[in-house]
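As you look at this complex, bear in mind that one protein chain is not there, while each of the others sits in place.
Order of writing sets the labels: A, B and C. Residues in every chain begin at 1.
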Amino acid sequence: MNTFGHLFRITTWGESHGGAVGVVVDGCPPQIDVDISAIQFELDRRRPGQSHLTTPRQESDVVEILSGVFEGKTLGTPISMLVWNKDARPAAYDHLKDLYRPSHADFTYQQKYGIRNWQGGGRASARETIGRVAAGAIAKQILREHAETEVLAYVKQVHTLTATVDMDRVTLEQIEESPVRCPDPIASPKMVERIDQARRDQDSLGGIIASVTRNVPVGLGEPVFDKLKADLAKAMMSLPATMGFQIGSGFDGITMTGSEHNDPFYMEKHNESERIRTRTNNSGGTQGGISNGENIVFQVAFKPTATIGKPQQTVDMEGNEVTLEASGRHDPCVLVRAPAIVEAMAALVLTDHLLRQRSKSYSQSEK
Amino acid sequence: MNTFGHLFRITTWGESHGGAVGVVVDGCPPQIDVDISAIQFELDRRRPGQSHLTTPRQESDVVEILSGVFEGKTLGTPISMLVWNKDARPAAYDHLKDLYRPSHADFTYQQKYGIRNWQGGGRASARETIGRVAAGAIAKQILREHAETEVLAYVKQVHTLTATVDMDRVTLEQIEESPVRCPDPIASPKMVERIDQARRDQDSLGGIIASVTRNVPVGLGEPVFDKLKADLAKAMMSLPATMGFQIGSGFDGITMTGSEHNDPFYMEKHNESERIRTRTNNSGGTQGGISNGENIVFQVAFKPTATIGKPQQTVDMEGNEVTLEASGRHDPCVLVRAPAIVEAMAALVLTDHLLRQRSKSYSQSEK
Amino acid sequence: MNTFGHLFRITTWGESHGGAVGVVVDGCPPQIDVDISAIQFELDRRRPGQSHLTTPRQESDVVEILSGVFEGKTLGTPISMLVWNKDARPAAYDHLKDLYRPSHADFTYQQKYGIRNWQGGGRASARETIGRVAAGAIAKQILREHAETEVLAYVKQVHTLTATVDMDRVTLEQIEESPVRCPDPIASPKMVERIDQARRDQDSLGGIIASVTRNVPVGLGEPVFDKLKADLAKAMMSLPATMGFQIGSGFDGITMTGSEHNDPFYMEKHNESERIRTRTNNSGGTQGGISNGENIVFQVAFKPTATIGKPQQTVDMEGNEVTLEASGRHDPCVLVRAPAIVEAMAALVLTDHLLRQRSKSYSQSEK
Partner (left out) sequence: MNTFGHLFRITTWGESHGGAVGVVVDGCPPQIDVDISAIQFELDRRRPGQSHLTTPRQESDVVEILSGVFEGKTLGTPISMLVWNKDARPAAYDHLKDLYRPSHADFTYQQKYGIRNWQGGGRASARETIGRVAAGAIAKQILREHAETEVLAYVKQVHTLTATVDMDRVTLEQIEESPVRCPDPIASPKMVERIDQARRDQDSLGGIIASVTRNVPVGLGEPVFDKLKADLAKAMMSLPATMGFQIGSGFDGITMTGSEHNDPFYMEKHNESERIRTRTNNSGGTQGGISNGENIVFQVAFKPTATIGKPQQTVDMEGNEVTLEASGRHDPCVLVRAPAIVEAMAALVLTDHLLRQRSKSYSQSEK
């Protein structure tokens, strides 16, 4: 289904070259301040045409709110938001009508549905993520109001270039200062150059997005299937082009022993107050699938963009083997636009679990 | 919630030291052959006490079917299965009642619920996966009947030891022949020795499970949130101790360019028939979140078992810093018992999507 | 939540006086013909301002399809449809801002959310049903394509006036010929007069909608919670102003004994074919919650419109007791516009269960 979340729930709709793309946000608590410029800010972070590092498709992606908000506050009713598709050029896809682009969804959609909108990527287009980002902006506001929880994501790796970043201190401003959204001032210009070279080569690159969430309430996530790490994994792996997800020590942690990997508890004393902390954070902020109050840290692998300019071998719908050249406007590296999307998905997961936890905790709060 | 799946749906219940653990399988199609010995076979693969490489807890884990099956076939109604907890030794946990074991769920459960069953891991125990494995055995039967789809998983890595395995040809027999379920005859004995050493050291090890599914129908998975890769990621990350998931080229694929990474299509001709294939399988069997008929291949990272015998620093419920020694029976390396669990979860995801796809395709099949 | 259905699923959004109202239809099978004029036809049946028997609010309610349809056919992706609010007159509601209209949702919304859009009924307005009717038009098309299943509803009773209608033969044309949608040529003009009198009295009337569905596939509905009768009841009772639902013999059946009420089975032989039928249909087309192939017949009670022109006693938000006079444009009797809505909801339920049944039946169809 095209719906995500149990209590804070979004439903996205729209093809990349249909009339519009949008989202319905359901289950949003009432009386939340909705700042349309904050939503637009996030959409601007993910929109195409930002710089020569992204696809040249020109879309201003101006959001319209059609319901659920009254006098600047949420009503508790569904919030419908949409963005019109403006710079769609379906004609540019004419030559793709009958063939299957490698590592794209053309073939699988055709097999699954027996029909597809061949004028662009349809629902498989990154354009579908507009609704997620708009909804995520509202989720971020809820998290901020509730506990000053802040979700950040940035480019950690492009191709073979890796950044060094202090996750505990990195800021949104540092991320946005970099044209590739890599807050390492040494790696960033190298990444710019590497991506630009890929663009000139009519090729593409992949990489890793890292994310950190700070000020996470303790107790979010559910013990079994809806573990926080499981819902985050699903959220990230539901994004186009993602190939892997890891939390905390991830795939690297397997070369540690248990005595090295376990996160010892201690009491943090700060002025009058004290709280239970862990000295290390190999767990990445969750234990037993439930947040422990440490920063939630995870990484997401994105494959190199499937759309490239170089000639490729493929087959058409009649089964003829053909050579595909030049397959539409594209991003040489999707990582640049990905942080806003990753943050949005993380914020949606956390907000859903915040509401879920709220529903359970009444016995304690009222007794 | 403790429910997983949209059409083929399981609900698990039970604490590790309560009366029993079990599962309700809902949405199972009628008239499926249920072979209780096939279910028991899978449970035996994951049960404790199999060898000195696993926890010494002795549980025969004999499954009982209480509903939904009649004269050896499914009725289409809920299938309730349970396994009694026999070798529970709650007294052995008395000294853990008031403290938080590092990297366990004790602290987060207590914070989330204000109460916990301290006699063992409760719902965070790997014992919860019994229901998943029993349900997965039925899912495997459906996949087998439908298209001879076969799901396998094996130990790919333990600590720093990596196996070399031909994923296209590995068999269940090869996997089960190895006491660590690693079908590489060279790596397997080394892993046995490494795990045994960890056990003697009162320490623990992590590793990687690899999974391959063959004969996958084309068209399973949904375009946006319920991508096959997303649901697989959630399934795997909902397991205890998992820290990462990657499909196809995964995290390694990011050092390739698009022209290297894309999987070129070609026509495979075999006698009279032909079908569209890809020459490489960096995509891991899905494109746009939908199965393309190639093998589904993914990997899951498991952290070293949190329960170890070595002394550790932690805090108790009053906030005192204490040293924890010897914290219960445990597996020095959970990987050995994990293949049955990983296979079960993959089978559940695929069966759910098989039914979902079936519900959509009626217009084609009937016109 | 604002979502209805398990596989064929709609999400409606929009306030009566916000920018627009709309619906996202998810889970629609691909390749279904979408005739926008058929959708508009249904919307015209429920739109305000049709005649002097309905509210004078002027809304042309022209539907726009924003996604999910390509070259006249469904893509299998979400279908987003909307209707703009044009004749909204929020100023007309200024005097209602601070008070609670009797038997309206003003008080309960304010208590539930602490905020409400007082410019009209918000989500409680019958305007919300636009999305249901648009989605229902697509569901009707699926039912028609699948088995020529036809859903009809008509006005059975207004105030004390009851119609005599042959449910097995009544046609859409007969229903639409009547200005009150009562296909009894004797009762219809009396109802017109009765409603017109209520309008002149600044009062309102309720009544009963009856519905019949013919050519229902056998086997729709699920045994326990999702019985067909249960989902139909929820569908109808989710409509504004409904106070009761009954299927088959309903509340009248309780004065029969079992031997009178049971529907005897017999074999209907027709040329070469034969099928199992029941001689009576006290069951209303379902047994054990599952369709038996007989017509599905049910009735829905609608209360008299809460909005009336006569003065009424109420309280304001400060708790002062006040007299409310003239509370906005309204329908003297909602029954006139209700058949399209009741039919839509019935079609949504049946289509959802059609897809659900399809997902289960694969074992039979393929063996």
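The rule is simple: contacts are C-beta pairs under 8 Å (C-beta built on N, C-alpha and C of every residue); 3 or more make two chains touch, one makes a residue touch a chain.
Everything quoted here is computed from the prediction, not taken from an experiment.
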Practice task
Can you work out which residue in A:G14, A:P29 or A:G244 touches the chain that's missing from view?
Solution key: A:P29
Exercise for the section: Please pick, from C:Q119, C:S211 or C:T278, the residue that touches the omitted chain in the full complex. Expected result: C:T278
Practice task
Kindly note down the residues of chain B that lie in touch with the hidden chain.
Solution key: 1-3, 9, 11-15, 18-22, 24, 26-27, 30-31, 64-68, 70, 73-80, 82, 112-117, 122-123
Handout entry: On chain A, residues whose C-beta touches the chain left out of the figure
Key = 7, 27, 29-32, 76-77, 142, 145-146, 223, 354-356, 358-364, 366-367
Handout entry: Residue ranges of chain C at the interface with the undisplayed chain
Key = 1-4, 6, 12, 100, 102-105, 107-109, 111-114, 122-124, 128, 157, 159-160, 198, 201, 203-208, 218-219, 221-227, 229-238, 240, 242-251, 253-267, 274, 276, 278-279, 282-284, 286-292, 301-308, 310, 312-315, 319, 321, 357, 360, 364
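The rule is short, and it goes like this: only the chains that are shown with their structure count from here on.
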Completion exercise
So, in whole Å, the Cα centroid of chain A is separated from that of chain B by 26
Problem - CA centroid of chain A to CA centroid of chain C, Å - result: 39
Completion exercise
Chain-centre distance (mean CA atoms) for chain B and chain C, in whole Å, is 45
Completion exercise
Expected list for chain B, residues touching two or more other chains, is 6, 223, 360, 364
